[in-house]
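Only one protein chain is missing from this complex, and each of the others stays in its spot.
Order as written gives the chain letters A, B and C; numbering starts at 1 within each chain.
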Amino acid sequence: MSNITLKQAEEVLAAAKAKAVALNTLMNIAVVDSGTNLVAFAHMDDAWLGSIDIAQKKARTARYFNMPTGEIGKLSQPGGSLYNIEHSNGGLITFPGGVLIKNTAGEIIGAIGVSGDTVENDHAVAQAGADAIV
Amino acid sequence: MSNITLKQAEEVLAAAKAKAVALNTLMNIAVVDSGTNLVAFAHMDDAWLGSIDIAQKKARTARYFNMPTGEIGKLSQPGGSLYNIEHSNGGLITFPGGVLIKNTAGEIIGAIGVSGDTVENDHAVAQAGADAIV
Amino acid sequence: MSNITLKQAEEVLAAAKAKAVALNTLMNIAVVDSGTNLVAFAHMDDAWLGSIDIAQKKARTARYFNMPTGEIGKLSQPGGSLYNIEHSNGGLITFPGGVLIKNTAGEIIGAIGVSGDTVENDHAVAQAGADAIV
Partner (left out) sequence: MSNITLKQAEEVLAAAKAKAVALNTLMNIAVVDSGTNLVAFAHMDDAWLGSIDIAQKKARTARYFNMPTGEIGKLSQPGGSLYNIEHSNGGLITFPGGVLIKNTAGEIIGAIGVSGDTVENDHAVAQAGADAIV
């Protein structure tokens, strides 16, 4: 199993924060390793306090199922095949903002979760963070 | 960051209770500070016991995302962008009854959560409480 | 079952706060009813944040077993008959500061829990609160 290093996680955080600034928004940003353990976190000043937990849950949710969180949310709706999967694992967050982090060989090394604005901006900031690993 | 004082919180409680009496209803009323910590609470005689927890969760939810709780509930419906956000932060309540408390300078100093009747009445009582800070 | 009213709980809070001021200390004060449900709460400005939870747990612990919390703590020590009883009921607090509230007929109507200073002061403030019901 490959695993993200702290140095890489800090690069992910820096890229995500830069994207948040470019979007003129305030974010909470969490990076977990391939075992879903927290590696790095940043709460931008005055970002939503409720998003501290959500950012971490998004990062873990993405790695739990190896897909962007928004994909899981499509399946967890009423009548869907994964209805209310959010009750597992101490609480999942299944709307966009959680993205896998892969190394240049394409191996999963962790995930990033972002929360603080619209789900579109959350996802864009998370993707910018994940893209910092090159 | 500004923070509500106990004296202010007691004024908020008193105004909310007066509104509840005016509406001929029985409420649970919680006030949290800007860090989401409980500052003051009142359970009116014979008000719903299950609303003791809900009032506190409403107050925290409003401060977590800096908006009235009912606004979040519009987005957390099936198919909505924040579907099942209620699984975060140890449980959110996203229907009306949670309102931010601001000081005269417009700074957020805490939040009030009210539960015990229709969501319309819950919200009206919460708003009356928040409006006591002048 | 007799039960404390909000008016009585507010008198308990007021007496406890007056005692805290007299002792020149800052307290968190919780009052629960005879069913262990929260009735009233006050966090004095700058009192310990960790005592918000402890004050409530002390009040509930006193009513759970109908004795002052410190009595339970004598029995929950290593080798004691109630060793580690603190693991029950979502967490008990078994050092002093939780006291039963009785009406003038001697019936239990609730309990008060106080936290914020030494256990001696916590207990003194709790007792002052309970003694307000005459």
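Note that contacts are C-beta pairs under 8 Å (C-beta built on N, C-alpha and C of every residue); 3 or more make two chains touch, one makes a residue touch a chain.
Predicted model only: the values in this text are computed from it and were never measured.
Q: One chain isn't displayed here. Which of the visible ones does it touch?
A: So, taking every chain into account, the missing one touches A, B, C.
Q: Among C:Ala9, C:Ala59 or C:Leu92, which one is in touch with the chain left out?
A: Hidden-chain contact among the options goes to C:Leu92.
Q: For a quick check of understanding: of C:Ala15, C:Leu38 or C:Ile54, which residue touches the chain that isn't displayed?
A: C:Ile54
Q: In the full complex, which bits of chain A touch the chain not displayed? Write them out.
A: 5-6, 10, 33, 35, 37-45, 49, 52
Q: Even though one chain is hidden, which residues of chain C still touch it in the full complex?
A: 48-51, 53-54, 57, 73, 76-78, 84, 86-87, 91-95, 118-119
Q: In the whole complex, what residues of chain B lie against the chain that is missing from view?
A: Touch set of chain B with respect to the missing chain: 1-3, 33-37.
Here, only the chains that are shown with their structure count from here on.
Q: Express in whole angstrom the distance between the two chain centres, defined as the mean CA positions of chain A and chain B.
A: So the centre of chain A lies 29 Å away from the centre of chain B.
Q: Take the average of all CA coordinates in chain A, do the same for chain C, and state the distance between these two points in whole angstrom.
A: Roughly 42 Å separates the two chain centres.
Q: Just how far, in Å, is the C-alpha centre of chain C from the one of chain B?
A: Here chain B and chain C have centroids separated by 25 Å.
Q: Going by the contact rule already set, what residues in chain C reach two or more other chains?
A: none
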